[in-house]
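Heads up, one of the protein chains got dropped from this complex, but the rest are sitting where they should.
When the chains are written out, they are named A and B in that same order, and each has its own residue count from 1.
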Amino acid sequence: MARFLFRSAISAIVTMLIVSITLFFFLEVGSGDVTVKILGIESTPEQRASYRAQLGLNAPAWQRYVDWLAGNDWRAKNQVGHPLVSVTNQMTGEQEWWADVDGTLTRWTMEDGRILTLQRQPDGTASARIISVDWNTDENGEEFFWGVDTKNNAVKWVRGSGETVWVRTKAGFRKEGNGPREYIPLRKGLIRFDAGKSLQTGRPVAVTLIPRVRNTLVLAGIAFLIVMPLALILGIIAGINEGKVIDRTISIVGLTLTATPEFVTGIFLILIFGIWLQVVPAVALFTSPNAIFEDPSLLILPVLTLTAVELGYIARMTRASMVEVMDTAYIRTAIIKGMPRRRVVLRHALRNALMAPITIIMLHVNWLIGGVVVVEAIFGYPGLGSYIYKAAVFGDPNAVEAAAMLLVIIAVITRLLGDLAYTFLNPRIRYA
Amino acid sequence: MAEAAMDWTVNKNLSDAGPVLKIEEVAVAYKVRHGEIVAVQNVSFEIKRGESYGIVGESGCGKSTVAWAIVNFLGANGYVKAGSIKFLGQDLVGKTGEELRKLRGDQIAMVYQDPMQALNPSMKLGDQMKEVLTVHRGMSDADAAKRCIEMLDRVYMPDAANVMKRYPHQISGGQQQRVVIAMALLNNPALLIMDEPTTALDVTVEAAVLDLIAELRRDFDTAIMYITHNLGVVARVCNRVGVMYAGEMVERGTVEQIFKKPQHPYTQGLMRCVPKLGADKASSMLYPIIGRVPPPRNRPIGCIFNPRCDYTQDRCIEERPQLRDMPNGVSVRCHFAGEIDPAQWTPPEELKLPSISGGDGDNGEAEPILTVNGLKKYYPVQGSSLKDLLGRGPKRYVKAVEDATFSVKKGKTLGIVGESGCGKSTLIKTLIGLEESTAGEAQFLGFDITGDLSTRNKQLIQELQMVFQNPDSTMNPSYSVGQQIGRPMIRFGTVPKNQVRDEVIKLLQAMRLGENYYDRLPRQLSGGEKQRVGIARALASSPNVVLCDEPVSALDVSVQAAILNLLLDVQAESGTTMIFIAHDLSVVRFFSDDVAVMYLGQIMEIGPADAIYAPPYHPYTEALLSAVPIPDPTIQQKHIRLEGNVPSAISPPSGCRFHTRCPRRHLLPNNGKICEEELPPWREIGDGHRIFCHIPLETLRTFDPIITQKEED
Partner (left out) sequence: MTVAQPTATVSSKPSRLKKAWEGISIVFESRVATVGLIIVLFWFALGIISLFWTPYPPNANLFEQNLPPNTTNWLGTDHLGRDITSRLMTGTQVVLLKTRLPGDLGIVIPGGVALWGVFGALVVGAFLGLNAAYRGGWWDQSIMQVLDALVAFPAIVLYLVIITAFEQGDVVVIFAITITGAPGVARLVRSLALDIKTRDYIRAAETRGEKVSYIMFKEIFPNARGPILVDAMLRVGYAIFMIGTLGFLGIGLPPPDPDWGSMVNEARKFIFLNPWGVIPPAVAIASLVVGLNLFADGLREELTRYQK
């Protein structure tokens, strides 16, 4: 069993690696010139080029992938020559990168081709000083300096000639002098829980994601709590009454529910409950990320839609498994032993019949997640699904990657749970 | 235990009067989409207390259907159409489900073929047993557990208390069957139905279970209905027997009478099909029954056996015979019973029998075509600990074949026998190249064949072909018979493309299948026909050596005889060399010139067939032979039973691999300490007969023969 779980864990890790690479590849191919999307079509090629450099997009794709996964401070450290640390700015609550120069947290900035050294004070502010820095000379005879700038990049300045760069601010796009020549936007990498910043908003992905994950978990969790017992019971009832009217009814209704796309189900529910019966609002406005806690009735239609789609699927799985088990020789033995039907079903058949659906459900959690994405999109529900949908359409790699990795982690973990449940139900593996 | 003791007496008193089970003119039908199928009809018999009643017949004869009818478990579409099933005087037909449920598992218990399938894989054995008592007798859990352990002890289950806590997959097949039998006996049922309870078991395990059944019948005084296809098993455990054919009972009587003087032509035919232990192809013949069992829809109007009978007359075609009582107490369903004398029987014209060119004379002179020396086949296995997973643990192997040394002479047959897991299949898979050997030498016509198929050239591949065991999987369901036989010819280019069809048809005819089989698909063929096609396919590339992996073990006895005859014919005509694997010792003895006996990957004894089956023999061979059920109640068989289970091939016992179970090691000093410590020597007897044993030849020679004729009363 140790072996079984060990394999599952290894497989889960490899799975996540493959998924992240695939995603990265498609986003790489697909997002086209992301700067156009951010800056708008009216931006000039010059502006875009400058902005690309600031985003670190000039680095080769594999490099950016490694940066995204494992961070790049360890790479930038070699250039800067000092350890790089990330600290929280007490005023903004955001992470800031500093170089640790002999115990003093330091950043640099350039003014008129000269380097200004900024030292962090205990209160979090920085004091500027002109301290001479050691310029290095490259093979072309140019003098350069690697340091950390005030926008959390490791940058390369060239002495005497600050580059002209375009800087994006809240007010708009501004031309600045004294810019560096190369950028490495510093990040810790996903494996150190840094998902990077959203290209769309410029804010860290994690900040937006957390309330959305919570909302999705609430939606999926409620649906799951309704679906599981109901579907298993219906499936078992259908399974032990194979071929009878009740079985036919459950099977056909289940099939119809499963085969109807979520958006069709959702629309019909809106039509019926929202427009004709008017028991719930036909259009739900999620005014804030916390709207569902203020008005739980907003949850009714999304939960119902999700329930309808998943109910049929799981019920049919359970039914098929039950039918198969009821046909086995050991159930025949139990009947021939004169066990009452109740006992045959509950003691002999149930446990074996649940094995298949539980693993299959767990394997198909991502399929169910697919349903969540669509349901959230239909109802404008502020969850992970609608987030990923918007990010994908925009082509925001950090956001899509982070959200998708979360979904995959959920899928992988539930699969592991499924394996565990299976081991628990199946003594053949438990005692192997 | 007072309660349990009381139970015994209660059941006993119930039925001193009449028979426990009395079945009269029962017919069972299944409703299908278009009408119904009558599977069983006109079946009548009765079983008395303490009696063991055998029901024999080939597959599809409705044996099991009768059993299911008794417990009314015929599925949603089956029902008892006519007749009555009286159990202790009350008719079971028409009883409600609840009334029947109370009888089942309490007064009527059942044991079936495959114990692994019959036990719930996710329930502890103890729980599965106890519920029989708690549900039917309302016993407390503790009392039930106590009684279960006693019963397990009673069926000689080692470590009974511990077994209660285990799951089915954790014990061996033989032990599972003991659990099922113990479970059936818990309530001391009046009737015990056993449906092929030992068919899935190895011969030595089967022997032990049969002993147990015989013993339990005496002690518990239960009526047993024993269903089997194996005449040998019937001869061993039953006192009365009914022979079934195509849904009818054609003959019934005491075992002695039926075996001594079978009167129905079908029963006579069955007896002629089975090779007797010790019979060989030079001195005896097998006579298959022509044709096949008609499916329930196409049963003839008159006597159901008339299309296959050698004595058919007009009356047989027109009128269905009744079961008639004969003077010797046997009842026979034949118009001419009593007039037919089996001794006067001659094989009918259309039965083509193999022409064996007298086996003697050329022994030893033929050259060896295949020589194997010290061949080994190990499979690496991965342990389950974390250490093994990281590749740090010690490398472990399943030692499937260890040091195999033998040679096969041109045009001769080497038989290999042994129980499941003894490595016989691995050995021939290695020879044919499906597996690569681990060490040792193997040469075929001077070419090295230790590598797998990828190392062999086309000619070599063409010269070694194989016939497989399972008729249902030997042919690809997607291709016609002609395509499948023609494929090797095209592949090896042995026949020009435009002549392939003619050649295939020639082969089909040689297999006694007509030209019209060319376009048939496998699902339109019977098991025997599929097996013939399989043989034709192996022969299509005209190989020098054919390896046969249990080619007849999945077939009914009458078909089995026909296939064996066919193989003999092929060998006689084209001088093909064969290696023949089987677990049935009588078949191997009949078919082979030389025999090798394997145990746990090791050849224990090898030599000419007749020498293997007579003393001196290896203790394992001796145990095997004494376990074979022999279809002759008049003979006395030596009683040697092996204890314990076959050890794991991953860590086989040191020294002699058989020492953990050897019933003869006490003949050596120190109770055979040497067997545990050293590999035994090969003891040469001459004529190629060798025994791998520490016991000196002189001692081995003193063993009695296995079979002796019983003294006539």
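As a working rule, a contact is a pair of C-beta atoms (placed from the backbone, for glycine too) under 8 Å apart; a residue touches a chain by one contact, two chains touch by 3 or more.
As the structure is a prediction and not an experimental result, all values here were calculated from the model.
Trainee: Among B:R272, B:R456, B:R532 or B:H618, choose the residue that contacts the chain missing from this document, as touch is defined above.
Mentor: Reading the full complex, the residue touching the unseen chain is B:R456.
Trainee: Sort through A:A259, A:V279, A:L346 or A:L417 and give me the one touching the missing partner chain.
Mentor: Only one of A:A259, A:V279, A:L346 or A:L417 touches the chain omitted from view, namely A:A259.
Trainee: Kindly state which of the options B:L434, B:A614 or B:L697 is in contact with the chain not pictured.
Mentor: The one listed residue touching the chain not shown is B:L434.
Trainee: Who touches the missing chain here, B:P477, B:P669 or B:G686?
Mentor: Once the missing chain is taken into account, the touching residue is B:P477.
Trainee: Among A:V29, A:M91, A:V245 or A:L285, which residue is in touch with the absent chain?
Mentor: A:V29
Trainee: Across the whole complex, list the residues on subunit A that are touched by the chain not included here.
Mentor: Residues 11, 14-19, 22-23, 26-27, 29-31, 255-256, 258-264, 267-268, 270-271, 275-276, 282, 363, 366-367, 369-370, 373-374, 377-378, 388-389, 392-393, 395, 400, 404, 407-408, 411-412, 415 of subunit A touch the chain absent from view.
Trainee: Taking the full complex into account, what residues of subunit B touch the chain not shown?
Mentor: Spelled out for subunit B, the touching residues are 33, 432-434, 453, 456, 458, 461, 464-466, 468-470, 473-479, 484, 487-488, 491-492, 519, 534, 537-538, 541.
We adopt the following convention: only the chains that are shown with their structure count from here on.
Trainee: Using the average of all C-alpha atoms in each chain as its centre, how far is it in Å between subunit A and subunit B?
Mentor: From the centre of subunit A to the centre of subunit B is 59 Å.
Trainee: So in the complex, which bits of subunit B are touching subunit A?
Mentor: On the subunit B side, the touching residues are 71, 73, 76, 101-106, 109-110, 112, 114, 117-123, 131-132, 135-136, 167, 169-170, 180, 183, 382, 384-386, 388-389.
Trainee: Please give the residue numbers of subunit A that touch subunit B in the complex, ascending.
Mentor: Contact set of subunit A toward subunit B: 1-3, 6-7, 243, 328-330, 332-340, 343, 347-348, 351-352, 355, 425-428, 431-432.
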